[in-house]
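All protein chains of the complex are present and in place, except for one that has been dropped.
Naming follows writing order (A, B, C, D and E), and every chain is counted from residue 1.
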Amino acid sequence: MNPSIDKAKVLQEALPYIREFHGKVFVVKIGGSVMIEENLREAFAKDVVLLRYVGINVVVVHGGGPQISRVLERFGIRPRFLAGVRKTDEETMQVVEMVLSGDINKDIVALINRFSGENIYAVGLSGRDGRLLKARKIDKKVYFSKIGLPPPGEDVGLVGEVEEVNTDLIVSLLEGGYIPVIAPVGVGEEGEAYNINADFVASSIASSLKAEKLIFLTDTEGVKDLRGRLIPTLTEEKARELIKEGVIREGMVPKVVAGLEALEGGVRKVHIVDGRIPHSVLVEVFTEEGIGTEILQRT
Amino acid sequence: MNPSIDKAKVLQEALPYIREFHGKVFVVKIGGSVMIEENLREAFAKDVVLLRYVGINVVVVHGGGPQISRVLERFGIRPRFLAGVRKTDEETMQVVEMVLSGDINKDIVALINRFSGENIYAVGLSGRDGRLLKARKIDKKVYFSKIGLPPPGEDVGLVGEVEEVNTDLIVSLLEGGYIPVIAPVGVGEEGEAYNINADFVASSIASSLKAEKLIFLTDTEGVKDLRGRLIPTLTEEKARELIKEGVIREGMVPKVVAGLEALEGGVRKVHIVDGRIPHSVLVEVFTEEGIGTEILQRT
Amino acid sequence: MNPSIDKAKVLQEALPYIREFHGKVFVVKIGGSVMIEENLREAFAKDVVLLRYVGINVVVVHGGGPQISRVLERFGIRPRFLAGVRKTDEETMQVVEMVLSGDINKDIVALINRFSGENIYAVGLSGRDGRLLKARKIDKKVYFSKIGLPPPGEDVGLVGEVEEVNTDLIVSLLEGGYIPVIAPVGVGEEGEAYNINADFVASSIASSLKAEKLIFLTDTEGVKDLRGRLIPTLTEEKARELIKEGVIREGMVPKVVAGLEALEGGVRKVHIVDGRIPHSVLVEVFTEEGIGTEILQRT
Amino acid sequence: MNPSIDKAKVLQEALPYIREFHGKVFVVKIGGSVMIEENLREAFAKDVVLLRYVGINVVVVHGGGPQISRVLERFGIRPRFLAGVRKTDEETMQVVEMVLSGDINKDIVALINRFSGENIYAVGLSGRDGRLLKARKIDKKVYFSKIGLPPPGEDVGLVGEVEEVNTDLIVSLLEGGYIPVIAPVGVGEEGEAYNINADFVASSIASSLKAEKLIFLTDTEGVKDLRGRLIPTLTEEKARELIKEGVIREGMVPKVVAGLEALEGGVRKVHIVDGRIPHSVLVEVFTEEGIGTEILQRT
Amino acid sequence: MNPSIDKAKVLQEALPYIREFHGKVFVVKIGGSVMIEENLREAFAKDVVLLRYVGINVVVVHGGGPQISRVLERFGIRPRFLAGVRKTDEETMQVVEMVLSGDINKDIVALINRFSGENIYAVGLSGRDGRLLKARKIDKKVYFSKIGLPPPGEDVGLVGEVEEVNTDLIVSLLEGGYIPVIAPVGVGEEGEAYNINADFVASSIASSLKAEKLIFLTDTEGVKDLRGRLIPTLTEEKARELIKEGVIREGMVPKVVAGLEALEGGVRKVHIVDGRIPHSVLVEVFTEEGIGTEILQRT
Partner (left out) sequence: MNPSIDKAKVLQEALPYIREFHGKVFVVKIGGSVMIEENLREAFAKDVVLLRYVGINVVVVHGGGPQISRVLERFGIRPRFLAGVRKTDEETMQVVEMVLSGDINKDIVALINRFSGENIYAVGLSGRDGRLLKARKIDKKVYFSKIGLPPPGEDVGLVGEVEEVNTDLIVSLLEGGYIPVIAPVGVGEEGEAYNINADFVASSIASSLKAEKLIFLTDTEGVKDLRGRLIPTLTEEKARELIKEGVIREGMVPKVVAGLEALEGGVRKVHIVDGRIPHSVLVEVFTEEGIGTEILQRT
């Protein structure tokens, strides 16, 4: 039979999902490690563009840990982490912002724009643009308890948390057909920059936009149980339990905690998806199978 | 490999077409015979809905010859054709309008609405609604010469041709997210109804909306050459030549002539597509292969 | 004296009414029997157009009982009524829709458009267009008790009641200056058509648009008392009493019940007006005398 | 027969005119003498309101000669005229403006507002508001030759002519549903006031708004021929001829000249109507008979 | 040093105030006596224009007592005051309106327009325009008790108070970039004019627009204490106390009472400013020093 007809059928299988998500907001957080392999990068960019064309309001948030460390080293600054959090003095912060807002952000913007067309363009922003991400220094005790770690003795420096998201600029860009790409840099009262965990930035933005979905693209399969098997669906209660029991641990903790905060903030569903699979975003959104772990709102 | 990923790749293959056609107008003319088999009908309806969701402004025009004849017979009126054109006295015209605007039109509207979602609804119109299709009686000599037949001696009755399309109503429905479904009934100066060939109605509407594509869904493969082989691409010149030579003949003549008028009126491309293949509209629009015959503007 | 000056004075007598009703919604229900005599039809159409020009948002709802029966008979189907309600099997429903949406509806639309001008056009819709009238099968017990009759033993078939009016399409047509003309056909979950009493359709639409007036154009003088004298003004209480006592009976019951539902739904006034008097709509709206029976909201 | 039905028929006779003039601009100039008798004043105000309700954009311009002279006399200033033009020194100008903008203008505004309803209000303006009427001192030679009189030897003072109409304010008031009522006071470069002939002000405003009609309400029957018979219709050529021959003379000259300038400026029709007949505006606009004299564009 | 740089620094000192008041509404009431000296008048007009250009929505309300009395005298009418309130019979009211709406109002409008530019124009209105200030006759007992005086035995005539401000017209003018200049004349049910204290008019308008500031420009320094020293800041309580104690007295009472009513009506701050100092409005709004007396909302 005509292979084109099979393709048409596959397109049609996406119709119920397109209908459901038309006009909704999706926040997609992409980790630095996913942005390295060229064909994964392109697959990601095309997925974002396709989501936009079928009427979904996509906002991209990115991280950039590995790249920051590499540049710091070239600068002769030794990257230091305190309980998983980068110690961020003023000089480090300057490098963090240069790499995030000046390198990775523009790189993703240019990548998406290679696949988009007239009037559908990515625009890169840091939290300092339009005072998008009003931030303050983290409360060390609260923050480390949230991510399940003992607070370090030393000061972490300019590590911040989002106080308020100024959604006006994002909303007006979405209404203009643009795809906002946001670097996780916050702005304090005096205009100073803060280094913020990108998972929490994505979560704050998703909450303040009452997003339909918050999708974390990671370099793991998803959340796993004690025996290392992927858990496809997780309730809020179960997620908290698994963190307490230490089954969810290390880098997965902030993602799950950020996801739970998003659900509390009104986001409908949170997905932790394997970014190493090409087009995993499309698979998650437009097919029945799903991929990775989804965390659901209490009902 | 994960079959979902294959599906995602198929979706991505549609991206260049979605990008190209986003915001453009497509006029799709569907013949009465295509609307009979249930799974073809549904496939057609879903295709129209999908086009709308990816940002294409779809207008549907339908015919209804076979159904009209059936109802006429139940009424005890013998359908009569003069050189392929239905002789339309006043009583026949009343049946024509009842069947087209009251039965087939609402049937297609309901079918599309079964697959559409919130704010994307089909709305059925006849050319008398909002004086959409201002019409007059055909000039017999001109009309039959246009479709390559000797004019019949007898009067054809209330057979009309489009004088002017009132695009305001169509445009405002498209801007409101609706899918207009139009029955080929025109309205004269005094409000009287005219029976108009649906191919020419589709062509007039496509011209006045400066459509990107005019697609005829028929019950044939497309335009064929002398030896019966499908011609995938036809220029205007070639099309005229084939009509003159009688290679294009019978029911295909009005379609091709209507298509040529559309190209002259500013439509970018005309497609004659086999409606008996499920999802042939999607195949034509979103895959490289194409299907049936396309007629191109002179360049 | 100059007769033109007398005419000008008559125009001025309408000013207080025009001022009062400017920008308000009127729903006018016109019965099938009123649409038969040519000069009454024209007078009605001109009245509707005049209302629109002085800034009143008119919505027309029509019935079509006699015409449906005539066509059914030509089809060789014997019309059957159960306690005044047409037994509507699938074949009958198809004829009902053809006659209502394809014949009567377009006939009224064309008639109004003969007297209207640029940008003020009638547009015909059935309840299936834009899922305008979401309907379900009537609950036999409830429905017949409402119209004061014993429920028939037999199934009435596809007889429906309005569940919800999708006002978006009506409102956007009114804002565009159009006059919506609506056929009383509802649409079920699966897209199937339902035959609905036009009086109740008019009432549902009037309620959901919070209309100022709901006007029933009938072929009687209005509601009469025991001795056959016209009752010019009726309160809700009095109306219910007269139904209970059987003074209001037969075809007048659904009108009065529909009118009472409209008043409960927020409509300001309901009028039952004699459609056999030319321009009775204008007389009712623009003169002090009034005509027929008005039913008032409880105060 | 029911007299209400006769009234309805009279209303319907207005329909073709309402349809024709819906959305068009009418400029009505009312002379001071017409504003004196109470029932004429009220009839005028109601006519203006009715025109607005049926969708006509009415602009009122008024004069005020007699009232100005009366107030000047109470001030102990003797009114002086040079070839029919009020000699306007600074003190006189102050009185002119007080009477026109502060007394007559507000009087007409309040009168109209007595008969208008919600959202349809009169708003009074002088040419100094919003720099509505940019003016300069008349060029004596040009001006008096235009009105067919020898220029006086003496300086006329602050008598001006319209240089430019700032239509923005008028248009935005019309779009807001207001009825602008304009006093014939112009504003010079330095903000100084000019006394301008109200007929010429009405003509300038009508031209700059491309009005459909300019109506002069006067205290005469209209333009008369040599034998004193009313001339119902006048062409531009004929009008100029009658002025040259002195058949049109005195106060009628500026009206006819202003009317001719309006026709040249793009106004469709000019009417000189007897304001002493109640509702003469309505008679002129909405009946076949017409009243007074109409001057037509050359065709 | 470069004096231009000093000027730039002064401009910069205004920035915090401009930022704070951008988009807010200011109502400025200017007394008749301030409008007399030419350089003060010009300074005032320029200040109003500057406020508008930096994004403040200014509304001007004016009085006109002295001018009215002068004109009355020329008319041979002896101005009479009852407990400080002008006895206003019908003839007096006509003069009041002529002077306020026709002379002073247009004078201020022209003055402002001399300094404004394209699209930023003053437009003069009386309370009768657009039924802006719906008024009724004052309740003598209530009114005089409010201004702390024994009610006179005699009838005061057409002295009114504001019942309702029709803000639609003001708001639409402000949105169009205009500066409304309002004469304190109210309109009664029947369209009759009322003479209203301009301080109370300014207060009513400020309340209904929820103004940021209400500024009274007077011919005194501000509110003074028992020893005649200026009081820079006054709370509501203190103000009431000083009135009770008779420290605030005569013409200052209505201003302070009107100011207190404005604060109750939601206005943020009330200023009583010395109009005899050039540019006192700018000094008050844009410098730290302030000028005159400010009355603050209870907190």
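Operating definition for what follows: a contact is a pair of C-beta atoms (placed from the backbone, for glycine too) under 8 Å apart; a residue touches a chain by one contact, two chains touch by 3 or more.
Source: prediction; values computed, not measured.
**Q** Taking the complete complex into account, which shown chains does the hidden chain touch?
**A** Touched by the chain not displayed, across the whole complex: A, E.
**Q** Taking the full complex into account, find the residue in E:Ser145, E:Thr233 or E:Thr287 that is in contact with the omitted chain.
**A** Touching the chain that is not displayed is residue E:Thr287.
**Q** Using the document's definition of touch, tell me which of E:Arg80, E:Lys146 or E:His279 contacts the absent chain.
**A** Looking across E:Arg80, E:Lys146 or E:His279, the contact with the absent chain belongs to E:His279.
**Q** Using the touch definition from the top, which of E:Asp47, E:Asp103, E:Glu161 or E:Asp199 touches the missing chain?
**A** Reading the full complex, the residue touching the unseen chain is E:Asp47.
**Q** Among A:Glu97, A:Glu161, A:Glu236 or A:Glu284, which residue is in touch with the absent chain?
**A** From the options A:Glu97, A:Glu161, A:Glu236 or A:Glu284, the contact with the absent chain belongs to A:Glu97.
**Q** So which bits of chain E touch the chain we can't see?
**A** Touch with the absent chain occurs at residues 2, 4-5, 7-15, 18-20, 22, 43, 46-47, 49-50, 53-55, 115-117, 119-120, 277-280, 282-283, 286-287, 289, 291.
**Q** Identify the residues of chain A touching the omitted chain, counting contacts across the whole complex.
**A** Here the touching residues of chain A are 71, 74-76, 94, 97-103, 105-106, 109-111, 113-114, 119, 121-126, 128-131, 166, 168-169, 172, 176, 178, 185, 187, 190-193.
Keep in mind that, in the parts below, only the chains that are shown with their structure count from here on.
**Q** From chain C, count the fewest steps through touching chains until chain D is reached.
**A** Minimal hop count between chain C and chain D: 1.
**Q** If we look at chain D and chain E, which chains touch each of them?
**A** Of all the chains present, none is in contact with both chain D and chain E.
**Q** Centre to centre, using CA atoms, which chain is the farthest one from chain B?
**A** E
**Q** Tell me the rotation angle, 0 to 180 degrees, that brings the C-alpha atoms of chain C onto chain E, to the nearest 5.
**A** To bring chain C onto chain E, one rotates by 120 degrees.
**Q** Compare the two sides of the chain A and chain B interface and say whether they are made mostly of the same residue numbers, over half shared, or of different ones.
**A** same
**Q** Just the number, please: Cα centre separation of chain B and chain C in whole Å.
**A** Comparing mean C-alpha positions, chain C is 35 Å from chain B.
**Q** Hey, what residues on chain B touch two or more of the other chains?
**A** There are none in chain B.
**Q** Chain adjacency by touch: line, ring, star, complete or other shape?
**A** Shape = line; chains linked end to end, path left open.
**Q** Spell out all pairs of chains that touch, sorted by label.
**A** In this structure, the chains touch in these pairs: A-B, B-C, C-D, D-E.
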